[in-house]
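A protein chain is absent from this complex, but the other protein chains hold their places.
Moving on to subunit A:
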């Protein structure tokens, strides 16, 4: 369906990339054509970021071939990818705040003068030329930290052009830009097209994909799903391709006995992260939170847990209205949080397993503030065993465990406090299948015993398979709420990306 007359400047065929326990890319293909914008579309975890890293020489594929201008090649280093004319402008652009615009553009390949020293004048002149070519009105001698995000983006683009790139990868370039800046970016993309660059455009926003892309490629779960021209496709076709799978895993979801409200959140606001968050969570319920990365789900949860403070709003736990200003108060009130960033926020590496488990329960295991090791071991033994932890001994450093087992320690730590509300943020992200099943099993068992569970997840099958109800967030707000029949992959994705809603569920 492609081929036609033009030849791709860069082609990928059968690219496979595996990480321990995960097949991030499973034989994907992609073609990028000169003077055309190809949109790469897929859910979180579809393999988009991984393919960018393969294209820029950061990851080495296990299998598959990369062809540039018809000749097979390899990108063993970032340098090699740059030499082949592939450059990327990342979500969070990697630039140096303390250096000037010109230095940022030419870092690593500055024009040299006598004695191999950097020729500052030539560098400034070249920088000015490139900036002019993209219509950026910036002084090359300005320090980068004095520029706004949009200008920094222009510098990143200028940097990409300075190495005479032929393939430009833009990974969610509009994520941090205002409307006006986005319009300017579109113009720039047009300019790049006319210069004959092949552009890979990664975005979650369908409006902009339809606005500027010429072609599309869809990945799902690390696999290539399809590609084609934008002309002749529709939003719903792309959405179907993005999610298009039955919920194939078996989820151990038990019928819930939904009880009294356990947590009521009313009008939670935050100056930058989220706005007007209102919902009720019941005993025995698993409430799923779906949304794209950056929709503000974790931020809401961390505010509920006292890590940050909401600027407005109230929350009621059971019958009492509580103001939660610290994590200690949250734990006292019975709200606990299993963070997404397990290594940094979940476990205390360097401390043994049992001490990690008892950390929030020390008041329970101690007497008059003095530790009682026997009690600690007993508590840790009880909960780690229930979670089917695999470890050599309980006084082993928690950092030596696998990701899945570390997650079990974090969950055990919170269950030992006997909470009323447990918030799990991406609880099965990056853990092996076995541990995943254990976590799922556990979740439904807890809910069946009346615990109120919030599960933040970006995996649609998991959200649909485990939740009684799903709230979808988009750009810091609750976009929709689905229950029962309305909980379909299409509905979730539509609400998450903001496509004209046919929300049959009760809109929040």
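The working rule: contacts are C-beta pairs under 8 Å (C-beta built on N, C-alpha and C of every residue); 3 or more make two chains touch, one makes a residue touch a chain; residues count from 1.
Just so it is clear, contacts and distances are computed from a predicted model.
S.K.: Would you mind picking the UniProt name of the chain not drawn here, from "Prokaryotic ubiquitin-like protein Pup", "Autoinducer 2 import system permease protein LsrD", "Sodium:proton antiporter" or "Heme exporter protein B"?
M.R.: In UniProt, the chain excluded from the picture bears the name "Autoinducer 2 import system permease protein LsrD".
S.K.: For the chain left off this view, which of A:68, A:212 or A:389 is in contact with it?
M.R.: Of all options in A:68, A:212 or A:389, contact with the hidden chain holds for A:389.
S.K.: Among A:60, A:133 or A:326, single out the residue that touches the unshown chain.
M.R.: Checking each option in A:60, A:133 or A:326, the one touching the absent chain turns out to be A:326.
S.K.: Using the touch definition up top, pick the residue from A:451, A:472 or A:496 that touches the left-out chain.
M.R.: Going through A:451, A:472 or A:496 one by one, A:451 is the residue touching the chain not shown.
S.K.: Which candidate, A:128, A:420 or A:477, sits in contact with the chain we can't see?
M.R.: Looking across A:128, A:420 or A:477, the contact with the absent chain belongs to A:420.
S.K.: Just the residue numbers, please: which parts of subunit A touch the chain that's not shown?
M.R.: 283, 305, 307, 326-328, 330-332, 334, 336-337, 339, 344-351, 354-355, 359-360, 362-363, 366, 369-371, 377, 381, 384-389, 391-396, 413, 415, 417-420, 442, 445-446, 449-451
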